[in-house]
Structures are given as structure tokens and as C-alpha cells.
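Worksheet for the structure shown next.
Complex shown without one protein chain; remaining protein chains in place.
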Amino acid sequence: MSPAPTPLGVAVVGHSFMGKAHSNAWRNVSAFYPDVPPVARRVLVGRDAARVGEAAHQFGWEETETDWRRVLERDDIQVVDVCTPGHLHYEIALAALEAGKHVLVEKPLSNSTSEAERLVEAAASARARGVQSMVGFNYRRVPALELARSFVAEGRIGAVREIRAAYLQDWLADDQAPMTWRLRREQAGSGVLGDLGSHVVDLLRFLTADDISWVEGHLATFVPTRPGADGPEQVTVDDAAWALLGLTGGAVASVEVSRMAFGRKNGLRLELYGSRGSLTFDLERLNELWVDTGDGGTRVLVTEPHHPYLDAWWPPGHVLGWDHTFTTQAAEFLHAIGTGTAPTPSFEDGLAVQQVLDAVERTAADRHETISAS
Amino acid sequence: MSPAPTPLGVAVVGHSFMGKAHSNAWRNVSAFYPDVPPVARRVLVGRDAARVGEAAHQFGWEETETDWRRVLERDDIQVVDVCTPGHLHYEIALAALEAGKHVLVEKPLSNSTSEAERLVEAAASARARGVQSMVGFNYRRVPALELARSFVAEGRIGAVREIRAAYLQDWLADDQAPMTWRLRREQAGSGVLGDLGSHVVDLLRFLTADDISWVEGHLATFVPTRPGADGPEQVTVDDAAWALLGLTGGAVASVEVSRMAFGRKNGLRLELYGSRGSLTFDLERLNELWVDTGDGGTRVLVTEPHHPYLDAWWPPGHVLGWDHTFTTQAAEFLHAIGTGTAPTPSFEDGLAVQQVLDAVERTAADRHETISAS
Amino acid sequence: MSPAPTPLGVAVVGHSFMGKAHSNAWRNVSAFYPDVPPVARRVLVGRDAARVGEAAHQFGWEETETDWRRVLERDDIQVVDVCTPGHLHYEIALAALEAGKHVLVEKPLSNSTSEAERLVEAAASARARGVQSMVGFNYRRVPALELARSFVAEGRIGAVREIRAAYLQDWLADDQAPMTWRLRREQAGSGVLGDLGSHVVDLLRFLTADDISWVEGHLATFVPTRPGADGPEQVTVDDAAWALLGLTGGAVASVEVSRMAFGRKNGLRLELYGSRGSLTFDLERLNELWVDTGDGGTRVLVTEPHHPYLDAWWPPGHVLGWDHTFTTQAAEFLHAIGTGTAPTPSFEDGLAVQQVLDAVERTAADRHETISAS
Partner (left out) sequence: MSPAPTPLGVAVVGHSFMGKAHSNAWRNVSAFYPDVPPVARRVLVGRDAARVGEAAHQFGWEETETDWRRVLERDDIQVVDVCTPGHLHYEIALAALEAGKHVLVEKPLSNSTSEAERLVEAAASARARGVQSMVGFNYRRVPALELARSFVAEGRIGAVREIRAAYLQDWLADDQAPMTWRLRREQAGSGVLGDLGSHVVDLLRFLTADDISWVEGHLATFVPTRPGADGPEQVTVDDAAWALLGLTGGAVASVEVSRMAFGRKNGLRLELYGSRGSLTFDLERLNELWVDTGDGGTRVLVTEPHHPYLDAWWPPGHVLGWDHTFTTQAAEFLHAIGTGTAPTPSFEDGLAVQQVLDAVERTAADRHETISAS
């Protein structure tokens, strides 16, 4: 028996919501995907030593660090996973690539197109040196969505003509919900458009293998001020966004994203209508895909061994949850590193999404035709 | 006991799909709504004597007529119900009003805004003489939708902010489906926009009691030619249409209508999101309304005696079908005639819908921003 | 053109819930099924002259009668439709058959097996004279259930092994709901077992074309007394009933019927599991059938022209309601009269159901094994 290979040392930067989800992925990836390169959970990075120490203990990391730059200097770190707020992605990812680390960046790639373009250049240059990079659009790893992608690619629903896409949440539906940094443009970049819209645009490209060719957008802020620490404060981002998108393959996609949709908790809903069938998905029922190629619609419970990723998990009918997508994402990234192939979604994919979001914002300022009621 | 009142004589013009549905309504209205003025089913009108004779026998009419003008001359006809193709609505309805007949016109009111405006004038003038008129947007009589309207009016879901509306069918999804007059602009006026979009726009106004204040539209024809009698023939109307609409109350509505949505048979789907709750409806499950004012969504089976119109029908849990809406529509029209009040939806409502559809067509020609894929 | 055939004269006995439903059927049958023999709605029968007069006017009958015996003497009556409470079925149906009238009896055929046996004899004798008879198990005319029956007959789901059947309502769930005659054994015969259980047993036989070979039953009365006119009164029938049934084809069916199932309004739910597939139905979604012959389950919207009975009604996607089943039932009965063939469900079918219900009652008195909790 040959000696066990040296594991890849991993550092995660950030330890709140996404840091917890990514930590879970690194902790479990080898148990479900035993063929990927082994990993050592070396360092969890956070600015506050006490808090990151507690998180590292809880999530199972060997060490902590308060300055991400020091992680880049270490020889026992090969993978840097960026889970910070979006405005820090650019600087950390760029430095990590230049330090020769494989880089996984949580979506969105960055807060501006110009930064995204610079990261794409850095990723291309790094790739030539065998250094891999990926954007964390985790919904590409939902088994039902990968199954949908494969059905589209195989022509099961024919030429895709219409896509109805929505990502609806309601945590801001209450107009007394307090002000947060997410509602300030200078910190958050945009509102729901960047947060949820980026997922939708990525999935449109993923599911169809098409690019976006034209855009018409609209934004709305339904609650202009919210209670702040010092009285009412102005909301400077969008509460809801709409876009009509043309795809290079000829399909038209309507997109609606909102944090004001009362009763929708994590309602990512996709309907694809093709010339020979249709597909329907709802993230609140993550294990199901509706496939219609004739009379009625078939509810496929995507928990069979032959379904995407499922042989890594449990017997038929044993449903997966939201967090499993991150474990699979980590496996895909490790597999790419191990085989020296470029993983997807790439930084180019991240840039393409950013360009579409920018176009939505620009066109949202257009004049619509006003009509006078009779 | 007083003598039975003289019944109102009814004439229906047209005896195909809508003629059958309206005949069914006139045949049954008194059995379920005994308090409305009684009716006599006098005349069914059609151009082909043999065919209209057969239809009249089947549907239970006393007589037939091949020229609708002669019906207007009869003193024993008080109600004219126009079920012809849309391009004939204008002439018949106008003449009937001028002859002093109460007029029910199937939707859409007419094929052009100018005609609709003229009909509105005629209706206003007739109304002053006690002659009533109504447009047949029958979905206003779906119990679940009337319940939805009342919930919005009562503030149960707070201020309406976002509406997602779609009316999706698939009878043209097959690109070998043959050419019909409905796909020629000169005969049909428009494609799915006028056919299904008119229902959606009317319901937006009905449910919110708001008008439309701005419009941004898009149209697509996915199958440009279809098999005709003499070889391939060009389709000159839209296969699918999209619109973003602003409502006077501040809500934004996204609308999508299509005859290409594989697997949707009669998929009129409405989602209303307000500041305090949401409502969801699907015509394929006509007896249900989803009401969400908190945790989860309640599926209300709209078959209880206290639900709109239900006391006229059956005990709890006994579901209604599509055709019952026409019977209720006839009852509402008769009730208005009997009490001398103006029924809704009025010709003004029909005109307002037509103005919005026109704006969708105009703005659909606008340039969208094209983006070059990365 | 040949002269119109003399219509069959119809008399309906009873004018409350079922009388209204059957009147609706006779009023509309020719409009949707033009090929059946024509009918004249001659007489509505009821004991109270004023009430039956009002009902006849509302439902569209030519005349009224307070004594059903006089109807049997009339030469212009060929069809007698018995919609009275169950304990009167026997006498009226027997006399009508002997008077040479075609007889439709609302379910259940009668309140006792001995009466049912006598009616079967009379029906057989009448049939030999060309006089037809039928029991009104209207759910056999639900398009989705006729489709299910045909799928079973064609072997689409293979050999049927397990059937899960329930018919759940909740109008007695409130223990303060008042006493009614339906809860007194001497008047109602039995409780929910006869009322809803009879439908379920008939459908088991209809869907499988099998008979019942063995029975094990259980009954419960959860609310033993209810508010009566003179204080608390004892409930002497069952609130809920269960049965395990063996079918001659080898399947095992579990049946549960209840009027105490909070939240179920008209919840007739059927699941058939075969060696190659399964079928699922819910009366609250009358237009849908779930068909599973592989991966997932297909929701068939049973509104296509090729589905059972649908070509008589509306275009694809236009849903039917509960009352349409009675119209189709009337058409089937008229068709049988016209062609001289015996209609189904026959009185023999009615007797078979009664025998099973009796066995449920008898076995419900058996001892179950009691166990002492650990």
C-alpha cells in the first residue's frame, strides 16, 4: 500500500453564514467523495481573534488567523476559500492567485465589473501555471438542477423558448424591518439584484449553455426609509428587480427577484419551456424536478442512485438539504485541482453575470411609456 | 300570488365555443340564481341556417336567425349577447345599443382602441336611457378570484407591491401545428396578447381596483411559418408576450402570456405580494386560493357557503368547473338589468384593457440594450 | 328531415340536494350529449305542494305532483328518478319497475340487504321486458376515475396489489354540531359507512372489475351525544369506519371513511398500487389523475378531448366540476334506454355494495387483541 498523499491545506476567510457553510463542506467532502484529493482543514481567518477562535473550535479547524495575508505566505496552504462580504473578494482573491493558491470565491465574484475583469485576467494567468479558480454558485450542484441541465443539453425539451425565473424572499416585507448595511449602496453594491439576481443569471447560463444577448431591466424600492440606529435612514438599493433577457440561443427569459415577496422564504423558481417539453424547479422543494414531455407533468424525486451526485449520498428517497450543495461544490473544486482541469463556474462566468447585472441597472433608468387611464 | 313577470327575451349571436358556453349560462341561470329576472331563450343567431338550427336544437333555443340585424328589430328581445369573433363586436354591439337592447359582449370589447372608444360613448349614452352593457371577462366570476379581490380590498395582504401574472397554454408549442386565422394579423388583430393578455390585464385591474400607469412590453414569434393549405404560411402575430406594468397604487406587475408553454393547458397563474400577505391562484385548480398572511400558505378550498357565489351551488367541498363562471356572469348581468344599476366589467373596463394592450405592442418595438458576451 | 322523436318523459322524486343535482342533469343532458334520446322534464315530485312548486319553477319542470304513485300511472312518463332519502328507495323503485318505468335510484340502492335483493329480482324481471334500471353512483362518471378504470383494465399498472382508499369530510368534527336524523339509526340506517363508504366500495369494484372476497371492519362514534331540540341526544350511528377488504383478484384494500376529519371537505382519495405502476386521485382535485409507471408521478390534467367524456364538454384545460358527473350519468342511462342495453352500475352492483357494508358492521363487533402497555 502506497503512503497516503499529502493533503491539500485549506484556509477559509470568513466565519459567519458562508464560513459556516463552507466549513461544513470541507469537513465532510472526503466522507462522501472519497476519490478527491484529501484535505487538511488548516486555518480559519477572521478579524476578531476571540470570535474566530470560537468558530474554529466549533467548525473543526486546526488554527486561526486574523490577517488573511499571513495565510498566503504559508507553504502548507494550497487552497484559499473566500467567504467574506463581497467588497473584499477582489483584493483577497487577487493576492491569493498571485501567491499561487487555488482560489474559491463565494458569489458574486466582485462588486464591480472592472474588478471582475481584473480577476478574470489574474485567473487566466494563474491557470496557465496550474493554479485553479472557481466562483461559488452552489446551486449548480443541486442534483435536480444538474439533472435539468443535462436534460436541456440532451434535447429532451427541444429548443428552449421561454424561461420564467424568480427568486423570492420576504425578509424585508415588513416595512419596520431595521436598516442594515445590505441596504446601503456604498457597502452592498446593490440590493436584491446582486444578491439573488446573480444566482438566477448564473443558472440561466448554466441550464442553457447560452449567453445573454440583450437586457431590459427595472428596479423598485418599495420601502424608502427604515428604522436606523439614529432614526429613519434612507434605503439606497433595490428591494425588487425585474429583467427581460434575450439568450443567444433565441430564448427569452423573464426574471423577478425580491426580498418583499410575503410568504416566500427561499423561493428560487425556474420554469423552462422548450419546443418539446418543459422543466420546473422550486428550491423550497430542492429534491424535486418536474419534467413534462407530454401529458401532465412528472414529479421526479431526484434521489435515485443514477441521478447527479446521488450515489455519493444515501439510498433512494432519502432527501438532501441545502448544505449538501456546498459539499459537492468542494468536491468538484478538489477534483479539478487533482486532475489539473479548469473547474466551473469560472471567474469568466462570474464576470458574465456581473455584466448582465450592470446592464439591468443601466436599462432600469429608461423611460417606460406612461398611459393615462381612461 | 302575483303573476309571473314577463321574461327578458335573450338572443345570442354566435354558436361555436363561446356560443355554447353562453347558451349553457342562459339555460341554467334561473336554476341557481332564482332571484334574477326570468329569461326566455328566444333566438340563436348564426350565418349558416343549417348549422345554427342544429346548435339551437342542441342548446335549447326557441328560434334561429341568420341575420343579427333582424333580431334588433324584435320587441320580444331585450338582451343581445355577442359571441362572435372579435372583429364583429363593434358593429353588432353598437347597433344593439342603439336599438335599446341590453348588450353583453364577449371579451375583448373590440379589436381596436378607436372602436372601443366609440363603444364606450354609445354605452354611456345608452346607460342614461336605462340600457345596460357589460364585457364578458368571465374570470371575474371565479369564486376564488372574487375572494382574492375582497381580501385585497379589505387590506388582508396590505399594500400590493408585486404581482406575478402568467397565462400559459401550449396548443402552438408544436411547430407543425397548422396555420389558422388566429395567426393572421388582419383577422385576429393580435396573437396571444389580445387573446390571453386581455384576461390578465382585466384581472390586474379587478383585483387591485387600480389602473395601469406605465407599460413596457415585448413580443416574440418563435415559429415564423406554419403549414398552410398551400404550403408554408407566415405567422403575423405574436406567439408570446411579456409586459412590465406599473399600477396607480404603486405596485409593479410582471405579465407573461404564451401559447408555446409546453405542458400548460389553461395555466392562468396569479401571485399578489403585499406588505402583509400574499395570494396565489391557478386556473387549473379553479376551486383553490392560497392565502398567506404569516407562516406558510393556506390552501383555501373555495367551496364553502360563505365564499363568493357558493351558496347558489352545492354543499361544501363540491367543486365547480370553468363553465359555472358564465352562469354567474349571466346572473350578474340580469341582476344589473333588474335593478337598473350599471354592471361591471363595463365597456370602460374593456377600453382600459385595450389601451394597455396597445401600449404593450408599441413599446415592444423599443430597442433593448444588447450586451456582448464575455 | 324526419319528425323529431317523441321525448322520454322524466319524473324526479325528491327536490332537495340530490333533486337539485339530478334536475340539473336532465336540464343539460341534451346540450352536451345530443345523440341520446330526447327528454321532457315532466314532473317533479315532493310531499309539500308549495315547496315542490317553488323547486319545479326554479329547476325548470313542467308540472309537480305530491304523490309519487300518481306519476306511475301516467303514460307520458317513461323514466322515474328516485332522489328521496334512502329508506324510501325500495318502495318507490319496486313500484316504478312494476309499472314499466325505467328507474334510476340514487345510491345507496336501499337501506338493507334484503330489500336490495328484492330490487335486484325486480330489475332482472323488468330487464327481460326491456325496462332498464341503474344506481346513481355518480363518481363512476368522473373523467379521471373512468380514465383510471381504463388504465387498470389495460394493464398499465400491472396486477393491482394494494389500494388505499379514504373518503373524509369534517362536517361533524365539531362536537357541538347539532343532532340530525342522519345520526339516528332508525332513520339513517348507518352513519358515514353507508353514506360515504358505499361510494368507496362501489369504486373499488368499478376500478378493478373485481368483487370483494373478505372483510374486516371497525366502527367508531367519537361524539356519543349531541345537542338536540330537547337537550343532549344519543348518536346511534358511526362517525367513522374502517375496513380491510380482500378483492377476488388478490388485492388488499384499506378503507377509511369519516365525517370527523378536520379540514377535509370532500376528500375522496384513492391510491392504487400495481405490479407495474400506481394511480392516485383526490376528488377535491376532480380534474387530475396521478399516473406513475416509472420515475416520479405524472399529474394528468384530465381535460383533453381524448379523455373520457371530455369531447362532450369544453376545449383542453377547461376544468369540470362535481355536477357534470350527474349530467354524464343521465346521458349513460338514456343511452342504455335508447339502445336497449343494460346500464351500469346495475342494481346487482348496488346489492354487492350493500353486502360488503353489512359485513363491515358485523365484523366490527369482533374482539380485537388488547395489549397492556409496557
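In this document, chain identifiers A, B and C correspond to the written order of the chains, with residue numbering beginning at 1 in each.
We adopt the following convention: a contact is a pair of C-beta atoms (placed from the backbone, for glycine too) under 8 Å apart; a residue touches a chain by one contact, two chains touch by 3 or more.
Fair warning: this is a prediction, and the values are worked out from it, not measured in the lab.
Within the whole complex, touches from the chain that is not shown fall on A, B, C.
Among A:284, A:311 or A:369, the one in contact with the hidden chain is A:284. If you put the hidden chain back, the residue from A:78, A:133, A:280 or A:303 that touches it is A:303. Contact with the omitted chain, checked across B:301, B:356 or B:371, is made by B:301. On the side of chain A, touch with the chain left out of the figure occurs at residues 17, 20-21, 23-24, 27-28, 30-31, 34, 57-60, 169, 171, 264-267, 283-287, 301, 303-304, 313-324. Where chain C meets the chain that is not shown, the touching residues are 120, 157, 161-162, 164, 166, 168, 173-175, 211-216, 218, 220, 222, 240, 242, 244, 246, 248, 250, 252, 254, 256, 258, 260-264, 271, 273-278, 292-293, 296-297, 348, 351-352, 355-356, 359, 362-363, 368-371, 373-374. For chain B, the residues touching the absent chain in the complete assembly are 291, 295-301, 304.
Definition applied: only the chains that are shown with their structure count from here on.
For the pair chain A and chain C, the fraction of shared interface numbers is greater than half, so the two copies use mostly the same residues to meet.
Averaged Cα coordinates give chain A a centre that lies 42 Å from the centre of chain B. We define each chain's centre as the mean of its Cα atoms; on that basis chain B and chain C are separated by 35 Å.
Put simply, the C-alpha centre of chain A and that of chain C have 55 angstrom between them.
Counting partner chains per residue, chain B shows two or more touched chains at residues 264.
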